[in-house]
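A single protein chain has been omitted from the complex, and every remaining protein chain is retained in its original position.
Up next, subunit A:
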Amino acid sequence: MKRILAIIRPDKLENVKKALEEIGCNGMTVKEVKGRGIQLGVTESYRGRDYKVDLLPKTEIEIVAQDEDVESITNKIVETARTGDIGDGKIFISPVEEVIRIRTGETGKKAV
């Protein structure tokens, strides 16, 4: 099992959710987060003065999936969250040792 952590533009969340539903990936946890990449944020102007804003609002999607589903899920996310401009985000994939469904106590594949 793998944990897919995708950082995307907030306005792309709806598209990504819909696309993942189409391939049968329904479970996810979504958080509002702030972050920055290599471009170090943007400049905003207030009352005639410029301010560097280096932590931008982003949306984090966390999905735990079977190993064989990871590629199709990440492909869908890349496809639907991409604009081609700086700030589209990143996807991190890491192993998951165990999953437990609290309601039933099921573990492993059954609990994903």
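FYI, a contact is a pair of C-beta atoms (placed from the backbone, for glycine too) under 8 Å apart; a residue touches a chain by one contact, two chains touch by 3 or more; residues count from 1.
Note that in this section contacts and distances are computed from a predicted model.
K.L.:
What does the UniProt entry say the missing chain is called, choosing from "Acetolactate synthase small subunit", "Nitrogenase vanadium-cofactor synthesis protein VnfN", "Halobacterial output domain-containing protein" or "Ammonium transporter"?
P.N.:
Choosing among "Acetolactate synthase small subunit", "Nitrogenase vanadium-cofactor synthesis protein VnfN", "Halobacterial output domain-containing protein" or "Ammonium transporter", the correct UniProt name is "Ammonium transporter".
K.L.:
Pick out which of A:D11, A:E44, A:E71 or A:E106 touches the chain that's been left out of the picture.
P.N.:
Reading the full complex, the residue touching the unseen chain is A:E44.
K.L.:
Against the chain that's been left off, what residues of subunit A make contact? List them.
P.N.:
Residues in contact with the chain left out: 44-51, 53.
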